[in-house]
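Structure first, commentary second.
As you look at this complex, bear in mind that one protein chain is not there, while each of the others sits in place.
Residue numbering begins at 1 within each chain, and the chains themselves are lettered A, B and C in the order written.
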Amino acid sequence: MTKVTTLSEAVASIPQGAHVALSGFATARCAMAFAHEVIRQDLKELTVSQCVGAMDADILAGAGVLSRIIYGGGSRGRTGQHFCLNRAIEQGTIIAEEYSSLSMAFRYLAGSLGLPFIPIRSLQGSDILKHVQEVAPDTTGTITDPFTGDDWLVLKPLSPDVAVVQVQVADEEGNAQILGPRWENEEQVKASKRTIVITERLVSTEMIRREPDRTLVSGFRVSHVVQLPFAAHPSSVFQAYDFDEAHIDLYAKASKTAEGFQTYLDQYVYGVKDHWEYLEKVGGMQHLNSLIADPLLGY
Amino acid sequence: MTKVTTLSEAVASIPQGAHVALSGFATARCAMAFAHEVIRQDLKELTVSQCVGAMDADILAGAGVLSRIIYGGGSRGRTGQHFCLNRAIEQGTIIAEEYSSLSMAFRYLAGSLGLPFIPIRSLQGSDILKHVQEVAPDTTGTITDPFTGDDWLVLKPLSPDVAVVQVQVADEEGNAQILGPRWENEEQVKASKRTIVITERLVSTEMIRREPDRTLVSGFRVSHVVQLPFAAHPSSVFQAYDFDEAHIDLYAKASKTAEGFQTYLDQYVYGVKDHWEYLEKVGGMQHLNSLIADPLLGY
Amino acid sequence: MTVAKEYASFELMAAAGARELKDGEIVAVGLGLPVVAAFLAKASHAPNITILLELGVVDPEPLEIGVHGLSDPRIWYRAKIHASFVDMLGAVLHRGLVDVGFLGGLEIDAYGNLNTTLLGDPKGKFRRFTGSGGGNDIASSARRTVMIMRHDARKLNEAVSFITSPGYLRGDGERSALGLTGGPSRVITDKAVLGFDPESKRMKIESIHPDTSLEDVLENMNFKPIVPDDLPITEPPTEEQVRLIREEIDPKGNYA
Partner (left out) sequence: MTVAKEYASFELMAAAGARELKDGEIVAVGLGLPVVAAFLAKASHAPNITILLELGVVDPEPLEIGVHGLSDPRIWYRAKIHASFVDMLGAVLHRGLVDVGFLGGLEIDAYGNLNTTLLGDPKGKFRRFTGSGGGNDIASSARRTVMIMRHDARKLNEAVSFITSPGYLRGDGERSALGLTGGPSRVITDKAVLGFDPESKRMKIESIHPDTSLEDVLENMNFKPIVPDDLPITEPPTEEQVRLIREEIDPKGNYA
């Protein structure tokens, strides 16, 4: 039963106001082609969640798509802050429900296992907890451990409406592999009500059956499978391609101001019809070819 | 820093009365060579835990090594019950702290993540819960979900003293891969205070670095690495060898009575010096060669 | 579909079990005849069901079913996923995604409570059996449960000697009061297909198998199920279903 479709169809399945979990981590496996299409389709009031803020969330924040981000903080590493996200939070146009990496991972884990709550040692004594108790008073609580009598902070499970996960390999049913470190992507997918898989390569189910221990995303969780090359550009996809350093620098500079960011959007998102035109715009095959990963290094 | 040692040294590291998590599931990846050496070294009063009862626990129960088993029930499949285990429980010589597969897996998971308790929907309304509340009153409790007001059963985490895990591939540091389904082995290892790895093949750390996403057991959790071929015989090891149907039948018949089982022990455990003599006794290289797995089928 | 001219009792049970599965459903399958029934459904009317084995196997395509239940690597062959208990029973079942739990049983009672742990022996003592495995988990969290077992008065009692896997407990909403949704939907024996009354949650006969009678069905039960006025005959397996079981699902006759 094939779920292979276009990016445009997959994005069209997401209602205004939905909660979308995104697979990016800083500058790795960000759902960029997906984010661009969300912006072009003019989705609004989305909630986005991920453990560590990534370029996919930043561009959505900059384009005014988000009303809330649920995350654990994060940056682009040494190329700077997520300027759009930080600006939107400072200006109060989006609400930041901010935790830590493990709190987020545990919230997804609890969602993935059908746990009603999950205890955690993190956050206690911090202003993160105070802030969360203000902006999202229903996501934390205190429980007395029946075995020791100790008080524990507990977190509410997170169950996004859709997980959007950028992977290297998937079949038409949505069975998918993630190569390299997986951060919280497995828990995001399992916690979400359904999953959209964006894959670099589409393979036969026969290939999935050859290495069943690599299947992190089960087909039965997946509603749409979209195959597109370089769909995470300018972020990296391990074993597929490296990040595009020059383009990330360009994005970093542009996004430092709202005006600069608008120019970037006009050029690279609104100024192109689809992902294929975007790939042409950022340098086409000749440039993209230079990013292809060395199979030994993975980048 | 090599942790490679002999089976005899590895078993000698386990104190009387320890809680040992075993990696077997029914007739697959049972820690048989390990169990035989435990019997020969005359360990006593061990607690054994595993999700589903396996041949490794059965032979230890029959030999009088155990004082308690913490498990979720189980059998040898269509070749019958675990007669030694059932006999010992019926006669009251060992205490069965009996849950279900998921309760056990969740107890290990909680132990592996440092959670003080874990909620579960299972067991409620069952006599399993009543029985556990009698034999182990400190492992279950009730908590009111602070988010919904519902009452939930919670389980206490399980943190065995040692996990003994039969794997296909490991390096000298104990970094190990499990091929095929993994049942609760990953959570057992991560929940335990330390791990003894019994591996069919010893590989260089360089091989581990080639496929880091396959490393389920981290070297820093491991105290001893023992390389022995056919160490799970007569159970199966996926991608290494099939179960030995004739020998399992022989074991099944022998273990139906205490006397028959004693004869089996005298012949195959006490009657041999070590695992090498055992392999000779069960048919030697010619017989064992016939069990080697087909790489396509895995059995 | 041509009805099979001759078939074994277990083949009819497997066919009746298969019929309980709708295409596209996620099915957690326990060891024994449920395995045959689930593969039969997948090979015939329900190609898009997802078959889960609790130890961490999804949608295998075995060449033969094997003899050692779920631990036999034969039944892991060509799976789409090899994973773990936590993945199967946690992230699918406990997460609420399993449509049907498919279990074998040792003893069942009028409210669908299942015992796989202890049976009284003639000397008045108890004998131990397999216990739960994933059975209790599946019966607690699946949206509905289908059970397959022998039709034998010693095994069909008003109350089981040990509730391993909860059915409707003593009826009267006792199950849902504990926060357990779902519950038993069918019990398939070698004499009848039984269901549960929506109100009282007590077992009721849905159909009786060919070559048996209501008398035979009732005589071999230790409690009185609800007997509807209209009592159909269980549909026998088709020729194609019998061929699938014998040639493709269980070619070595391990379940015969």
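Note that a residue touches a chain if its C-beta (ideal position, glycine included) is under 8 Å from a C-beta of that chain, and two chains touch if they have at least 3 such contacts.
All values reported here derive from a predicted model rather than from experimental measurement.
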For the chain not depicted, the shown chains it touches:
A, B
Of B:Lys190, B:His224 or B:His275, which residue touches the hidden chain?
B:Lys190
Sole contact to the chain not displayed, among A:Thr2, A:Gln41, A:Thr93 or A:Gln124:
A:Gln124
Give the residue, chosen from B:Ser23, B:Ser49 or B:Ser112, that touches the chain omitted from the document.
B:Ser112
Across A:Asn86, A:Gln133, A:Ser223 or A:Gln267, the one contacting the chain not displayed is A:Asn86
Residue ranges of chain A at the interface with the undisplayed chain:
25-28, 51-54, 71-79, 81, 86, 89-90, 98-106, 109, 120-128, 150-152, 180-187, 235-236, 238, 242-243, 245, 248, 293, 297-299
Where chain B meets the chain that is not shown, the residues are 1, 112-115, 173, 175, 190, 205, 208-209, 212-213, 215, 218-220
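As a convention for this text, only the chains that are shown with their structure count from here on.
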Tell me which chain's centre, taken as the mean of its C-alpha atoms, is farthest from chain C.
A
Centroid distance [mean C-alpha coordinates] between chain C and chain B, Å
28
What parts of chain C, by residue number, touch at least two of the other chains?
57, 79, 82-83, 86, 90, 94, 141
Of all residues in chain A, the ones touching two or more other chains
114-115, 213
